[in-house]
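Here the structure comes first, spelled out in structure tokens, and everything after it is commentary.
For this view, one protein chain was removed and the others were kept in their places.
Chain lettering (A, B and C) follows the sequence in which the chains are written, and residue indices restart at 1 in each chain.
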Amino acid sequence: MPKMKAAIFVEPNRIVLDEKPVPDPGPLDAVLRITTTTICGTDVHILKGEYPVRPGLTVGHEPVGVIAKLGSAVSGFREGQRVIAGAITPSGTSEACLCGCASQDGAGTPHGFKAIGGWKFGNTIDGCQAEYVLVPDAVANLAPVPDALTDEQVLMCPDIMSTGFSGAESGHVRIGDIVAVFAQGPIGLCATAGARLSGAGTVIAVDSVPARMEVARRMGADHVVDFKAVDPVQEIMRLTDGRGVDVAIEALGTQPTFEAALRVLRPGGTLSSLGVYSKDLTIPIGPFAAGLADLKIVTTLCPGGKERMRRLMSVIAGGRVDLKPLVTHRFKLDDIEAAYDLFSHQRDGVLKVAITP
Amino acid sequence: MPKMKAAIFVEPNRIVLDEKPVPDPGPLDAVLRITTTTICGTDVHILKGEYPVRPGLTVGHEPVGVIAKLGSAVSGFREGQRVIAGAITPSGTSEACLCGCASQDGAGTPHGFKAIGGWKFGNTIDGCQAEYVLVPDAVANLAPVPDALTDEQVLMCPDIMSTGFSGAESGHVRIGDIVAVFAQGPIGLCATAGARLSGAGTVIAVDSVPARMEVARRMGADHVVDFKAVDPVQEIMRLTDGRGVDVAIEALGTQPTFEAALRVLRPGGTLSSLGVYSKDLTIPIGPFAAGLADLKIVTTLCPGGKERMRRLMSVIAGGRVDLKPLVTHRFKLDDIEAAYDLFSHQRDGVLKVAITP
Amino acid sequence: MPKMKAAIFVEPNRIVLDEKPVPDPGPLDAVLRITTTTICGTDVHILKGEYPVRPGLTVGHEPVGVIAKLGSAVSGFREGQRVIAGAITPSGTSEACLCGCASQDGAGTPHGFKAIGGWKFGNTIDGCQAEYVLVPDAVANLAPVPDALTDEQVLMCPDIMSTGFSGAESGHVRIGDIVAVFAQGPIGLCATAGARLSGAGTVIAVDSVPARMEVARRMGADHVVDFKAVDPVQEIMRLTDGRGVDVAIEALGTQPTFEAALRVLRPGGTLSSLGVYSKDLTIPIGPFAAGLADLKIVTTLCPGGKERMRRLMSVIAGGRVDLKPLVTHRFKLDDIEAAYDLFSHQRDGVLKVAITP
Partner (left out) sequence: MPKMKAAIFVEPNRIVLDEKPVPDPGPLDAVLRITTTTICGTDVHILKGEYPVRPGLTVGHEPVGVIAKLGSAVSGFREGQRVIAGAITPSGTSEACLCGCASQDGAGTPHGFKAIGGWKFGNTIDGCQAEYVLVPDAVANLAPVPDALTDEQVLMCPDIMSTGFSGAESGHVRIGDIVAVFAQGPIGLCATAGARLSGAGTVIAVDSVPARMEVARRMGADHVVDFKAVDPVQEIMRLTDGRGVDVAIEALGTQPTFEAALRVLRPGGTLSSLGVYSKDLTIPIGPFAAGLADLKIVTTLCPGGKERMRRLMSVIAGGRVDLKPLVTHRFKLDDIEAAYDLFSHQRDGVLKVAITP
């Protein structure tokens, strides 16, 4: 049984590179040879033990690779084909999938819905920070990469870009909207790009790290608010002449950003939440207008599946957005522990790292 | 200057019947002679001083009446015509109105949006618990009552029915949905009726007052859960075989009902909130799935305007719903202080009272 | 290899009962033993050669049955389980399925979309007017029948009810809408029921066959217009006081019904088309208002998949609609040629026939 290298969660604060057998696909699966992958903020939560996964699991959920082996019931693809798969890998056949809620895929559960059930890589099955990864429900999830696009160009599609863009999409950003995006980490930056791409007339990004504020402008922000220099709620109200925003996107997962997002909404506005929260949230009664202001709060888990990936890659191929500035560092898989060290401490202006086996 | 009787807010815990001048319409207004009106839970909040209004204001926002006088610029109506107006009286001409957010009408404000701005009667202008009421922006707000319908049949349209139905509408209840409605006061009962009318396959109502539970069945609930007898979250999960509900409607305005509504949602479900909250709300991280379960929380203020009223009356005229069981008591305007006493203490199985000058 | 009886298309005007091998499931398939099925108007088009299928094909696409055998990769079901499958059997894994367009499932095609591609039974693979039928993509398509429901109660779910209801759903019928439904065959009757179930305030059904007009009332029509007795456009304008309808549902597939549906629409209204047309259609410029009246024309192919079936069965189980009046005749599979003769000539007030092997 051939072996491969994989980044394995051992215990809190220990993800190590170790050996594992190369996976063998079941009838509906495919195995990819990974050519490029990356580390996500969620992986850092796993590293720190804040998001529990079972010891021994391979982490990582953002694969770019080549089809190494196809399951016996998989058609429409060929070995050697260059593909990506989304961080979320819906089966396509659960009740959740069949009613447009694929990220909550509960394939195999009694009712077909399972909260966060579509997120499998590096969560409930082995992930892709390894030389090979098994992709479940391959027909629904393998998305061929156009030849014209490099690995790094599509590396953000599986998670960061899909999640970030969904902030604008779930918020139903319309032509001429004013949109604020709280936090300009990789997902917030993609939310900024997504808001711009959706026709927002004004995009206001909030952060305090100069490098991120700079990239926010490149992603399409008209205004960048430094929340350490000014009160971001006051500043956004000033920038909008007191109007407030049509859509506020939360991209961090904390009470202060959630609350600020609520406070800048105009009546009838939408708070589109992308953050992963670790504590109970409070909705302050004042900005919530006692529940009477026609406000909406919507949350979205990264949309996956091959059609989503195809669309995102078409946006990149069409030159609509250039996410290469997000890849700030590059590591060999052999050095992934160093990559985790850099990324988890957000040293050296890191946004995203590219990992190549 | 002719005088009329009116129920006037004097100070907390004092609403008294007193005399006021009959209002005179400005060019865009109409004056109605009230034939029937009612008291809303919101009026009780005003009575208790929980919702502040200026002393001297006439309360009440649910008018059925006859056009007594039309403003000089009002066309399309005639004096003597029998009409209702919604509790919310949008101008039709603000930015909010023009982008489909009429309840947040900010006519006259710099940006055209104002939280809860569409609610004027008994809030920012004199209300309709009086012999006469001035209706602002009359062309947008006067809705002729079909001859076949009695005052009491349409008495719920201005607020209770419009609000309750909007719980189902804003929750986007679809054919075959499972819907839970928390609290079966007048608005919750209308939400139950609205969910049924929107095609829900299963409607679960929650309350503990036997009379309300009984009316809930008449409004279309398939199951009625007594939250004093069983844990409503557990019971709803049992009734749905562990699936949870597609849409949960909150119709009270408290943390326990809000939180229970969140806890019974399936992944991807919608919490449609109608309640008027008086404190900060907590979103518990567990049922919120850390923000990753594609949940939505939507709030709605009673939709108003003449077209809304016309549609609601057509639903009643078509025999789709019979809200007469909601009118449990009748009073003369002269006795409105007694009506407040009964209604505010929820004595004698009261649901709604009809007040006739 | 065991044999079974099946209704086979031989050539135009000849569908015969003959023997075929019982199908054997591939890894993703299931084989059902049919307990009840029915004949659809589309089958009559096939019979007459108007809709071409390959000679030798078993016809029929409305199966109620029991799982006889499951493919090796199918989980979540057990042999002996009582199920239905939709007339449309999406794979769940094509691009079309993954973007909410499952009826146009193009699994296996280069782009994942194929017009009418979700309709397989009795069209591109053997259908279910037989003792056994192979269900493709079984995990996505098998829907367990609640014990409380009889075969005949769920017999309309696979096609007639799903299609008819979609007329109201795609037309976005809202509470208080006025809806007209043109033609009251089985699909039109279900459209009438669906419009009522979606909250329409007024439902106007159009037909001329007395028995169908009578069932239309039982399905919820407020008015039934006999197009042989009056001009249906004029009559609908009269019934709506000149307003026209919010949504017009076409349920026949002819120029006169399509055109009448367009003519009764109010500005901004929606023509929801369910019919299968056999000729080019004309949009008359007048009622189309030169393209400037914000009109919408939407077409829908019967939604399928197990979640759709589950929802429709829940609507029946909840007593929201009773479609048993649609089953007017019963035949043994052995007598299916007689059933076709009766059904294709619409003799004896036939609406739908139940066929039992």
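Criterion: contacts are C-beta pairs under 8 Å (C-beta built on N, C-alpha and C of every residue); 3 or more make two chains touch, one makes a residue touch a chain.
Since the model is a prediction, treat every value here as computed from it, not as a measurement.
Looking at C:Gln104, C:Gln184 or C:Thr328, the residue that reaches the missing chain in the full complex is C:Gln104. Screening C:Phe9, C:Phe113, C:Tyr132 or C:Phe182 against the full complex identifies C:Phe113 as the residue touching the chain left out.
Although one chain is not drawn, the whole complex shows that of A:Lys48, A:Lys279 or A:Arg320 it is A:Arg320 that touches it. Against the chain not shown here, subunit A presents residues 165, 168-169, 174-178, 194, 197-199, 201-202, 222, 310-312, 314-315, 317-318, 320. Contact residues of subunit B toward the unshown chain are 26-28, 72-73, 75-76, 90-93, 95, 97-100, 102, 107-108, 112, 137, 139-140, 305-308, 310.
On the side of subunit C, touch with the chain left out of the figure occurs at residues 96, 99, 101, 103-104, 106, 110-111, 113-117, 119, 241-244, 253, 266-268, 273-285, 288-301.
Assume only the chains that are shown with their structure count from here on.
With centres defined as mean CA coordinates, subunit C is found 40 Å away from subunit A.
Multi-chain contact residues of subunit A (touching two or more other chains): 99.
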